[in-house]
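Only one protein chain is missing from this complex, and each of the others stays in its spot.
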Amino acid sequence: MWELLARSLEASTIFLFAALGELINQRAGVLNVGLEGLMLFGGTAAFITAQATGSYPLGFLAGLAIGGLLGLAHGFFSITLRGDQVVSGMGLWILSFGLTTYLGNPHTGPLGLARITNFFGLSPFFVLGVVLVGITWFLLFRTTQGLAIRSVGENPAAAEASGISVTAVRYACVLCGGVLAGLSGAAYTLSYNPVWNYNFLMGWGFVSLALVFFSMWNPWILLAGASLFGIMWQLSLSPELVLPGVLSRYVWRMVPFAITIPILSVISTPWFRRRWGLARPEALGRPYEKS
Amino acid sequence: MPKTLHLPPADPILVARALTKRFPGVLALDHVDVEFQEREIHAILGQNGAGKTTLMNILFGLVQPDEGALFLRGQQVEFRSPHDALAHGIGMVHQTRRLVSAHTVLENIVLGHPRVRGFLNLRSVAPEVEGLCNKYGFTVDLAARVWQLPEGERQWVEILKALYRGAQVLILDEPTSALTPPEVKTLLAGLQALVRDQGVTILLVTHKLPIVLAASHRVTVLRSGKVVARVRTGEATEEMLVRHMIGRDIVARTGKRSIEAGPPLLQVDHLSVVNDKGQPALQDVSFSLREGEILGVAGVTGNGQDELAQVLAGLRDAVSGTVRFKDRDVTRLSPLARWRMGMGYVPAERVEVASIAAFSLVENTALNYHFDPAFARRGLLDDAGLEQLTRNIISCYEVKTPTARTRAQHLSGGNLQKLILGRVLSRKPRLLIAHLPTQGLDVEAAAFVRAALLDAKADGAAILLISEDLDEILSLADWVAPIYEGRFGGVLPRAEADIETIGAMMAGLSAKEVRAQ
Partner (left out) sequence: MRLGRYDVTLEPRTTRPAFYSALTAVGAILLALALASVLFLSAQTPLLDAYRAIFSYAFFNPNGLLATIHRSIYLLLCTYAFLVPLRAGLWNIGLPGQVYAGGIAAFAIPFVFRTQESQTLSLPPVFLILLMVASAAAAGAVVGGFAGVLRARFQVNEILVTMMLNSILFWLVAYMIKEGGPFMSPRGEGESFALPPPLHAPLLWGVPFTAVLALGAAVFLDILFAKTPLGYRIRAFGQNPAAARYGGIIPLALSLFVFLLGGGFAGLAGYHYFAALPGVYKISGNYGYFGDLSFYGIISALIARGSSLGAVPIAVLFAGLSLGARFAQGQLRLPFGVDYALLGLLMMTFVASHVLYQFRVAWRRVPSPTLRPAPTQLPPG
């Protein structure tokens, strides 16, 4: 049972890193629906690099770098060109999906390196995740930079009139989001499940995106949500630990995705929406035009 | 009129020379020279589109000029962003609120301040800000969230914010547009105190003559991007300023007071509506309207006018109460059915709601005709018919456009509004809801729109006119209903409605209280 929990928490960090990054750039008003693409590419780059060099640090570095690069590309399209953020995000996803399938294919199979050891049975990534959540919370709510970020996401015109560069803040946040997404992908391919397969995420990135909405843009709620999801996910992979013999394992694989839908709907009911609506960055998804 | 300022002739504190700015398709500023003295209230007067906001944006660093230079205290300066302007002591309070409504007053005031860096220790900063408030004589709750504050107080928060940054020159862009008459008085008194006691220089940008005459020391008049006059307010008259603003005299047409109105067309009883945040927006509103009558709803935006227009148009549900139109209960009727029944609606947001920017003018006409059997034959839209109709509208309403197939986004504000009005009126509605129909229009276009409304009234339509412009309402309406926090202060016949009474009721006093004064 402890094994299952540890593994669940490791799974939850994959959601957590990506969702945390997305939370940061959404707080600044930039929506990136192509999160899954950044995770795929980061993970693939990390895997290939680690396998080629035999070094975990280099692998992670590659994943972070690619994630950051793609994040900046999304930023360029959304911030400088003021394009439709959904188009850009979707574009990055399909781009990554296509290219990683091609680039990663020769590397299909196990990583072949020694597994990363656990901290007293807990994945080091989980610890890192909790630390990052704390840092993010502190940054957003206890520093002036955080006030600036939140203001940019609520009313960029107000921030600009206060002497803050909306462009600089948004680029910084989108870079953060990209790097964390890359970290998430790298953690998947190098630690959680070090076997490369095409489309290895199978929709996790979108679940992370949903988690950001669920969390009402609060890092601690996000941590809770990601943990719950990690547990649910791990259960769906090995249901026989809890409910042996009930239903085909394929049906169990459906469960995490199926649960997301009613949660998303509940979140949209008027009661919830009023509380939630107040937390949503008002300028989310809207391009900012200096006037 | 204020006493003329007796000051030793000082060097001007802020000077602009030959400022020029071009936007795609329009020359916003054409070699503008302006000069501002220290410790004065200087009004920049001009109608909508004259270039006032562009000029101020340049002074504040939001926009860079194509040509020209700025001099602050004799030194040439260049502002690449508001950050530079603020660092040099220039602050701006914009026409549209630039506050983060979800954050507290304190958070808004300290946002972006160079001294408050790193850890956000609001508790340590609060006493300093409070001291500032007291110094300038403003009382506002620092911990309140901005969305909870009334419009007048929000304005003060923005002024405080600029002062906290050390602004010596304060630019106010149309500061009175969203204030009730009493709030305007408070603001002007406060500004005069700031100049007198604290040595601040104030640039007041407005198109409202009474404000200029009441509060400023000197006036610079802009027209079509050029400076056309510089006068001392003491030496100026209203007619002279109007002539400078528009280049000629305009005679406004007023409505005929027709008492022979027809049977009641619209009957609203105890209508209550909730806004998007769940708060009551309209409370227990009742009135009736007959054919050929204009009811003017006078109030500052934010008191329920949006919700009133929307609930009558079917775009918002009522919590309680009834709406009867042509003797039918239409409270739950869909917007489409209301169009079919003869209701017409001209929304306040002409670009966001009333038209589709990327569509051609013909396709925009279809917005009110796509359901009309006369224009849909055998399942296909009658494109030729719509084009003909659009051409008629264009010529009748003097809409300046290259063709009927031009996209709506290429039309200027005034022409777009005329097109929308023409489109709605072409359906010959029995009831017209006109929400802020002349907002942001230049004097000519506004006069045209008002004349069109009067023509519709002469045809027998009932019009609900929702406006912030008291003069407009008083010149057009048969009945006046001041609205405040979702309630009608009363429905007064025009004869009994004068500016003081209406102004007071817009600020919340009931009719009885006003009469008692």
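Each chain carries a letter (A and B) given by its place in the written order, and its residues are counted from 1.
Note that contacts are C-beta pairs under 8 Å (C-beta built on N, C-alpha and C of every residue); 3 or more make two chains touch, one makes a residue touch a chain.
A quick note: this is a predicted structure, and the numbers were derived from the prediction, not measured.
Looking at B:L27, B:A126, B:A214 or B:V231, the residue that reaches the missing chain in the full complex is B:V231.
Listed for subunit B, the residues touching the missing chain in the whole complex are 12, 15, 17-18, 24-25, 33, 35, 66-69, 71, 74, 76, 220, 227, 229-231, 313, 315, 334-336, 339, 345, 347, 349, 352-359, 363, 366-368, 370-371, 376, 379-381, 383, 410. For subunit A, the residues touching the absent chain in the complete assembly are 33, 77, 80-81, 83, 86-88, 90-91, 94-99, 101-103, 105-106, 198-199, 202-203, 206-207, 209-210, 213, 248, 250-251, 253-254, 257-258, 260-261, 264-265, 267-269.
Going forward, only the chains that are shown with their structure count from here on.
A straight line joining the Cα centres of subunit A and subunit B is 43 Å long.
Across the complex, subunit B meets subunit A through its residues 57, 60, 62-63, 81-83, 86-87, 92, 94, 96-103, 107-108, 110-114, 116-120, 161, 165, 277-278. Looking at the complex, you find that subunit A touches subunit B at residues 141-144, 146-148, 150-151, 154-155, 157-165, 270, 274, 277-278, 282, 290-291.
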